[in-house]
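Every protein chain of the complex appears in place save one, which is left out.
The first chain written gets the first letter, and so on, giving A, B and C; residue counts start at 1 in each chain.
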Amino acid sequence: MSEKREYTLYIGPNHPGIEGNYALRLSLEGDIIKKCNTEGGFLHRGFEKLMEQRLWIQNIAIVCRICVPDPDPNENNYARCIEALSGMEIPERAKFIRSLVLELSRIGSHLFTLGGIAATTGIYTMPNWSIAARDRILELFEALTGGRVYHLYTVPGGVRRDLPNGFKDKVLKTMDYIEARLPEYDSLVFENPVFVQRTRGTAVISKETALEWGVTGPNLRACGIAEDVRKNQTYEAYDQIDFNIPTFDGGDCYDRARIRRAEIAESINIVRQLINKMPEGPVWAKIPNPLKWKVPAGEVFIRTESSKGEYGYYMVSDGGRKPYRVNVKGASMTHGTFVLENMLKGARIEDASLIMFSLDACPPEIDR
Amino acid sequence: MSNKKIVDQKAAWNHVYRRLNKRSLWMLHYCTGCGAVELPPTMTSRWDMSRFGVAPMVTPRQADILLITGYLAKKSLKRVILTYEQMQSPKWVVGFGSCTINGGMYWDSYSTIKQLSEYIPVDIYIAGCMPQPEAIIHGFNVLLDKINNGTANAWKDYYINYKKYRENQVKVLGEFVTNTDIEKEARYYGVVK
Amino acid sequence: MVILNGLIYLLVSFVTGLILMGISLKVTARVQKRIGPPIMQPWFDILKLFSKKTNISHGYMMDISVLMLLGGTLLSLFFLPNPYFAHTIYAADIIVLLYLLLFPSLGMAMGVGEAANPNGSIGISRALTMLAGYDFTITIVAVGLAIAANGITYFPAIVSSQAGGFIHWNILHYPLFAIAGFIALLGMLGEKPFEVMVAPHEIATGPMTEFGGKYLGMLFVQHAFALFIEVGIFVNLFLGGGNIYSFIAKIIGVFILLNFVNIVFARFKTEEAVAFFWKYPIILAMLQLIWVVIR
Partner (left out) sequence: MKVSEIIYEIKKHFDVLSIDEKNEKYAQIEINEKDLRNVLLHCKHNMNFIHLSAISSVDYIKDNKFSLVYNLFSYKESILLGIKILINREKAEIATINDIYHPAIFFERDIHEMLGINFIGNNHLEKFILDEWDGPPPMRKDFDTLEYVNDTFDWYEYDPEWAKKLGIKKEDLAGEEMEIL
């Protein structure tokens, strides 16, 4: 007599197969996942409440902490919200520098994710290589902003300071270095027969489902839909840059990994153009005394393309010194919760961690 | 005379034992906060931490160091306490980032705890928001030195002052069950007479 | 004299096993562009584990299981033809040796059952599933080589049939067996792509999840012996054994080769791994077996 028995397995919060501090509660029948519940809140800090208690300018220091591997879209989004509310125009050079920072951050975050995806299938060599490459990006940030991970560089009205001497050459050199590494990653990961076998056809999202589920960013583009906030609601200097949106049609884990590699290549192209086309001029529009700054009343919703997907800040000002309300919609708020829950249904336990990493769900965005 | 000899042997054994612990430390792979993002660079090829014998380990039963990488939300704190009690002594806790010392950036947040050492004993703190990999490695080296000269004994403190820690834990989290009977364990292993 | 020899053999195999573990750490680190831990690291790890003050046990079965693990491994150690302990008082039959190698898995299963951690249960069921793959392969290879050595399953006879320089080694005469044997060896040691038993991103450390302190120390000791035995089997089967120096050199050489495969490959799913064994190595071994039989 065979009796099927369901049992519960927690993946996380203390588990290597989880991205950050997050938990999946799996109901298993054998190796098949019958039901998945995500559990968040381990990283909850109440950012939205904290922002209501701080000055407009003070908040720059905390917004970047909302997404740890890719902090710059947050700063950028926050700054653009304030600019939209107060009708401020920022200098052209600042726009270019902001885009440059965003793209560098995107490359860094994608390298991180690539390492993560490869590690879930057991290629521990890949994170060692790709995180070392990411470190070169962090070094650029250190030269530019003084901080490795959190930069506090994009501020309302522009950027904090101009590029240091020789920075452009450094960036180009680093881009060459990372571009030269990409074929190595190809032969280690994307041409690895076992990796291909593991990821091809695993956790497929079809085009229709992706739109239905509100999937955004690289995950949407891996399903074959060429949508990108940088194109469809262009911001900063992206309208002056000539770039493609890479897409793949599979919608499986392999394509979600591959799209990140393709985006690194595309971002390198964007960075080169930004460096070449960058105009001279001031980098910071004149803003009022930040300690007494009152942003005009209004409400605005601004979106940014982060490396995880579409970011959105909804900001309400009542004309005071502090924000009345800031609501943050992280890209992972769909990917990490109900998209993940739906995709893990019927998947195998071996793939749970792979699927989570391939979606690039970032728990701090969900918890805030 | 013979009495003195026994004491010496014990001291010698303690010395050897500390030297061994110093050479091999397994760090629990638990990313409690945003500081965890600086751990991959520290572990991987840029700042290869395994040079010092510090290696990541995935389950609490096998780990020696619990890294609290940044702020702890209340929900995380409960898991950290459960994890800490599952670890095998001697064990060390490293508070990582200014948020573990006094709340740091989140000092007025309703969700995070402010002082880590109220809830579990901490051996060393690494200051910064967030500490750079160099700082982490320096922190580990300080911890190794402390282990070597026998001053990293915070884990004993947890056995001895368990009542105090438990009180603080319950104050924040409410009554909750831990599966490890700390007081019994302390008596069994002779940490508390 | 026999006892002294036996002790020397134990010591040599243990030390070699630990050196292999150290080499594995170092080679992995170098390929990953790291400096890596010192080669003595496994020594420190084991001694540290044994010096842990508290050791959680989940019951008597767990205590017994660790002993069974180590006992089974030590027993199979004395069935391995080797140049250090020539007084083989046992009938060193290759089939018996392969049978004894199952002991550790079963012992582990007992302990994991007691600890009742779902990660452990999944891990051990994976380990036992994997047996269906590699154990069958290595048995075909062993039987085939025994037939090739005039139908004797006496292990030392297989070794001595390759005596007289590398030109007589089985690896040159039976390359398909050697490939199948090498893949089976990867499976036996749980190296990638067959690292399904201890798959950190999937099930923490699998069966070892609940083992800490001295228990884990015992597992480490067992692992050191197991490395020596399992790589030793391959060396005996295909590389003609060796004298007291060349035996260790061959073991280390084969092990480094294993590590190169381990470093660059992803891991299979359990079913995929078993299917892979039945698809390629077993068919290769079968082809060679047919050739051996009808020759």
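Convention: contacts are C-beta pairs under 8 Å (C-beta built on N, C-alpha and C of every residue); 3 or more make two chains touch, one makes a residue touch a chain.
Worth saying up front: this structure is predicted, and the values here are computed from it rather than measured.
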Visible chains that the absent chain touches, using the contact criterion stated earlier: A, B
Of A:Arg221, A:Lys329 or A:Arg348, the residue in touch with the unshown chain: A:Lys329
Sites on chain A contacted by the missing partner chain, in the whole complex: 38-41, 44, 46, 48-50, 53, 55, 84, 211-214, 216, 225, 227, 232-233, 291-292, 298-301, 303, 310, 312, 314, 316, 321, 324-325, 327, 329, 333-334, 337-338, 367
Missing-chain contacts mapped onto chain B: 74-75, 78, 101-103, 107-111, 113-115, 118, 171-174
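Assume only the chains that are shown with their structure count from here on.
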Centre-of-Cα separation between chain C and chain A, whole angstrom: 43
Separation of chain A from chain B, taking each centre as the mean of its C-alpha atoms, in whole Å: 31
For chain C, residues that touch 2 or more chains besides their own: 32-34, 119, 200, 204
Touching two or more other chains - residue numbers and ranges from chain A: 15-16, 128-129, 132
Contact footprint of chain B on chain A as seen in their complex: 13-16, 20-21, 41-46, 49-50, 53, 61-62, 65, 68-69, 112, 115, 127-129, 131-132, 134-135, 138, 148-150, 364, 367
List of chain C residues in touch with chain B within their complex: 25, 29, 32-38, 41, 44-45, 47-48, 51-56, 119, 200, 204-205, 208-213, 216
In the complex with chain C, residue positions of chain A that touch it: 7-9, 15-17, 28, 31, 118-125, 128-129, 132, 188, 192, 194-195, 197-198, 348-354
